[in-house]
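Since the structure comes first, as structure tokens, the remarks are kept for the end.
Yeah, one chain of the complex is gone here, protein chain that is, but the others are all in their spots.
Every chain is named by a letter (A and B) in the order it is written, and numbering of its residues begins at 1.
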Amino acid sequence: MIFYVLRRLLFLPIALFGVSLLIFAMIGLLSPYQRLATFINSPERLKSENVDKLISQYGLDDPIFVQYLRWLKNVFQGNLGWSYVGKGPVFEVILERFPYTLELTIFSVIPIIFLGVSLGVISALHHNKLLDHVLRIFAVVGWSFPDFVFGLIILMVFYSTLGLFPPGNLSVWAETIVKSQAFRHITGMLTFDSLLNGRLDIFWDALRHLLGPVLTLTYVEFAFILRITRSSMLEVLQKDYVRTARAKGLEEKVVINKHARRNALIPVATVSGQTVVGLLAGTVIVETIFNRTGLGSFMALAAQQLDYASIMGGTLFFGFILILGNLCVDLSYAFIDPRVRLE
Amino acid sequence: MKRILWWSIVVLLCLGWSGLVFAEVKNPDTYIYLSISEPDTLDPHFAYDTASGEIINFVYENLIAYKGESVSEFVPRLATEVPSMENGLIKDDGKTYVFPIRKGVKFHNGNDLTPEDVEYSFERGLLFDPYAGPMWMLIEALFDYETLEDFVADKLGMSWADMFNEDGSLKDEGYAQKLIEFYNQYIDPAVEVEGDNVVFHLVRPFAPFLSILAQNSSWSAVLDKETSVAMGLWDGKAENWWKYHNLKKEESPLYQQAIGTGPFKLLEWDRTQQKVTLVRNEDYWGEKPKLAKVIIWGIDEWSTRRAMLEAGDADQIYTPTQYYDQVKGMPGVKVEEGARITITAMHFNWTVSKESKYLGSGQLDGEGIPPDFFSDVHVRKAFCYAFDYDTFIQEVLKGFGHRIPSVLPKGLLGYDESLPMYPFDLEKAKEEFQQAWGGQVWEKGFKLTLLYNTGNEARQTACEMLKENIESLNPKFKIEVQGVQWPTYLDAYKQGQLPAFVIGWLADYPDPHNFIFTYYHSNGVYGSSQGQAFKDFAKANLNPLIEEAIAETDPAARAEKYTEIQKIAYENALGIPFYQPEEIYAMRTWVKGWFLNPMRPGEVNYDSIWKEE
Partner (left out) sequence: MLGFVLLLFFLAIALGAPYIAPPKSARDPYMMPIVTWSANPLPPSPEHPFGVAGKRDIFYGVIWGTRTAFRIGIVVTVASTLIGLAVGSVAGYFGKLVDEILMRITDIFMAIPFLVAAMVLTTILGAGLDKVIIALIVFSWMYSARLVRGNILQVKEEQFVMAAKALGVNDFMIILRHVLPNSIFPVLIQASMRMGSLVITAAALSFLGIGAPQGYADWGALLNYARNWMLGGQGEALRYWYMTVFPGLAMVLFVLAWNLVGDALRDIFDPRLRM
């Protein structure tokens, strides 16, 4: 097993190298003028022939592999470049924004799993009856909903008409406190930091701003968990040991809770890992709509503006997280279900 | 399980409702403005976008400022008098300007304002002259060159690039002496301190000079010499000045810092959230602002901005005119109107690059256009007749705009409503097409692609309108309208591949030269993109007039020349001036004291505005 982990970890730098090559190759399809757009973002700046000099100043017309090697050299020196979208060094910008995405993921995974599992169990128990069908339709509809539509509807219904779930990270008054010297930033995530600083009011405020995106992500994603739970539960309920438990005369509730559910949750656990990893990368749209400053919205802006330093840095970072995440998920397979053998 | 579910719902609702308690006027001392972008850089000599200008404008100050809403009258600011012929502060037929500098002004860090600071600020800017920056205006005004590097190349006899190695060091130590001499001979004397005054020496009279200096022109902001030198900017000496030339945007220490003398101090620029926070300068020499704090927050989504205005979480938001109906009548909100000095027009490329993908087959065979398609005046006239100007302004701009005879906007010298304009007349358009290229256009038809830059609905609709109208004249006419992202548009534009382009221009300073030169001179930003054939035409017919007009000091004579230029533009259908837009500004009714100056970057006069019910 150690060898397996080591082998996967050794692959990490190779994978990152491959990722960077891939993305850079794509960017290489652009002409120097298209790349120039990051610096010339309005017609006024087109004034003067200096514009073309910008191209040589930034080396945009060098052959693509020369540019790539230059970037690579910088990376090995610890310099990921300057992000024009984030207006700061790429690495700093990424580290600043990542906690917001992480926070959103954590706070979404909990209701997704919770809702998915509980409703999945209920669905399985009422197999093929009305409640089952209703729940399944409800879930599948959620999954069929584009997240941006649902997000906008939430904004429309809750913020516009009721004033709940405001956009942004924090309210003005809360932000003043967070930005001041008195507030210590430990994890970078507003909810946890506010608790660690002992400020319950900021905690509530941060939570309120989280709810809109969390609600959106939950409804759109929980269907998957529900189905896995349901089918797994159904299968388990057929198993011999369940019938034995029933024959023994145990209360139905105990049968469900103690015997059936625990075993049914095995595949759910592994799928949850995938969901977490998927969420980390999939918050782009929700962050844009609710104006949260996470990594997703940052990557969206970088992609739209072809800010190649940000794109490269961001995809490297995501690649790193995703590969590590997948490794953890695969490891958890082996851990949870001893029948699974890792090759 | 169910119990937990119920409790979660209860908690959810409580959280939501805890925010429902609204104050009467939210945040009474703080003004929250939602814009759609964030500043590019806070370095006054680099910034060339309105978002940056907005901040620089309230943190730094210039020598003079516009009076209220006017763009032609000035009031003193850091200078104690506005130079004019009458008070003798403009001398030598307009080649010398004297500014007496105010005393008792302090920078935000406590340093005093001295005339040396003014001299330093301008010289630093001139020497810095970053690529694609705004310093060309001062360089043109003072020296009649376009860029510092051009200036140096001309005087020293060799190009800038030839003097330096890749790493920035000089190729020959002898160059250092020449560069030092250059500074001493040309740059230093251009801005001098004489007693309590700062004197500017121009090589020839330049009418718009005062506008280029006035408040709202961020490139003329006054920095503190001591602070700047301490930050690592140019040390004010002749030696090694070239090391401070054309630093990259992020390398300039002024990128995110701003120490000025203005009514507001920069508290923070949160680049993650695209938020800039300003606080009142308690030691301001003039009338202190009523607001204690200003937050300018960049939020791209219109729906979000609107929702926040409605909830009172924002005091004013950037409102594109097409959403007028969404804010009109909103409770607690009023909508003001105003116009900036900007126009949008379509211009043609008379010699399109042969590699262009937008020419179709590249021949006049019904499936494309030849690269010189638009060099025929009949084609251009036909296009001019084919645009339904009034419907566009009514339907698309919702009436917020008006027609202009040429690229010169209303409000500037030389603007004349009585000048001839092309009416929307499909019959005439047809006639012109029939005469174009000896009748071949009408017989064989054509196909071309019009590009527009996505994100601007008005321009998109203008292209679509042209397409519909022109295609209705003859089934053989085919126009594809394509929206592309800015990088692609920029690429096609720079490579001369666009057969025609729709582009707008916002005044750098309120003088007709800024527009006329840009669009009609062969060296203008847009003029130079209209193809070699146009450049030849301009050199013969327009350049001389334009250059005379700017050298002329008598406004009446200038106006005459501009009228002549505009007539030539009309007769030759040089472009289709679509419209001069008006803007709307949606704000809460508790906002008081708002007014618009068309030259002000940004929509709000933070220093004189306040909130009360």
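What we mean here is this: a residue touches a chain if its C-beta (ideal position, glycine included) is under 8 Å from a C-beta of that chain, and two chains touch if they have at least 3 such contacts.
Bear in mind the structure is a predicted one, so any value in this text is a computation, not a measurement.
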From A:Gln67, A:Ser232, A:Ser272 or A:Asn291, residue that would touch the chain that is not displayed: A:Ser232
Option touching the unshown chain, where A:Val19, A:Ile94, A:Val276 or A:Val329 are the choices: A:Val19
Candidate in contact with the missing chain, chosen from A:Ile153, A:Val254 or A:Cys328: A:Ile153
Which residue of B:Trp302, B:Phe424 or B:Trp590 touches the chain not shown here: B:Trp302
Touch list for subunit A against the chain that is not drawn: 11, 14-16, 18-19, 22-23, 26-27, 29-30, 140-141, 143-149, 152-153, 155-157, 160-161, 228, 231-232, 235, 267, 281-282, 284-285, 288, 299-300, 303-304, 306, 311, 314-315, 318-319, 322-323
Subunit B residues touching the omitted chain (full complex): 301-303, 306-307, 310, 322-323, 325-331, 333, 391-392, 395-396, 398, 454-455, 457, 460-461, 464-465, 468, 478, 481-485, 487-488
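The rule is simple: only the chains that are shown with their structure count from here on.
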Chain centre separation (subunit A, subunit B; CA means) in Å: 39
Partner subunit B, residues of subunit A touching it in the complex: 30-31, 33-51, 53-54, 57, 82, 86-88, 93, 96-97, 111, 114, 118, 152, 155-156, 158-160, 162-169, 171-172, 179, 204-205, 207-208, 211, 288-291, 293, 304-306
List of subunit B residues in touch with subunit A within their complex: 1, 4-5, 8, 12, 15-20, 22, 27, 30, 32, 38, 40, 48-49, 131-134, 136, 146-147, 149, 161, 246, 248-250, 256, 268, 270-273, 295, 299-301, 303-304, 307-308, 310-311, 313, 485-488, 490-491, 494-495, 503-506, 508, 525
